[in-house]
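I have placed the structure first, in the form of structure tokens, so that the comments after it can refer back to it.
Missing here: one protein chain of the complex. Every other protein chain is in place.
What follows is chain A.
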């Protein structure tokens, strides 16, 4: 099975630190990663910022199959602490980051100039912000936080503002996701519930506290790693997981024995020591089938080539 997932290259993107999450730009030209260095050797000249959280953006290993060695094209500085999550707007012109410093930042991207300018610093949350995600079609941003809320942001005049606060969870909200139409938002929390929120009026459509045990029963490794959701590839349907046991796994839907049999997934690839420490994030390339990026507590980003094994 190892040959199903082969390593293309490995980049020490956040040396001496962790890398928390990854996001490909919609065109697939850039990969944004985020993390936080406690004692960063990357900025020895600035002892005032020992945290040195940064979001290096590496160009895609690209087409064809063998990637040129990825390079950091920009480091986005400004957050006062670890950067927990990063997300590209569908347009590719905006990037959002969130951090333990309780803030959410929106950056404007000039992909050609490789310039990133901060357009807004949003301090609506009162605690650590865990996850940011863009609406699939609108310029609407959602964030999840340790303050038990989800907040939505939109552009107003020449700044951004928090336009809704979704309250109801009784513990940390770890992650949020939109459905493909963008009408509904789902949030998952440490209170062991999922909540589904419906636009335009942000009310929960499920009664509060419907127990929906996390994690997802499909992927056996998620229990040890609640901070990252499994990533299904939009192109092939393969599901990749990041895991606290240092491993990266890929699951594929198994052709059912009969049309009435329940859908099952089978393990298609498993790299036991994909990273030297916990794996924190996985991201499939949006255009190139089977190109996978992973990141972990070792601060590395690894690029993989996945091929569905024969006879699965």
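Going forward, contacts are C-beta pairs under 8 Å (C-beta built on N, C-alpha and C of every residue); 3 or more make two chains touch, one makes a residue touch a chain; residues count from 1.
Criterion: contacts and distances are computed from a predicted model.
Undergrad: Would you mind picking the UniProt name of the chain not drawn here, from "Ras-related protein Rab-39B", "Nuclear prelamin A recognition factor-like protein", "Exosome non-catalytic core subunit rrp4" or "Geranylgeranyl transferase type-2 subunit beta"?
TA: Hidden chain, UniProt protein name: "Nuclear prelamin A recognition factor-like protein".
Undergrad: If the hidden chain were put back, which of A:17, A:85 or A:120 would touch it?
TA: A:120
Undergrad: Could you tell which one of A:100, A:195 or A:275 touches the chain left off the display?
TA: A:100
Undergrad: Write the list of chain A residues that the hidden chain touches.
TA: Considering the whole complex, chain A reaches the absent chain at 38-39, 45-50, 77-78, 80-81, 100-103, 108, 117-121, 123, 158-159.
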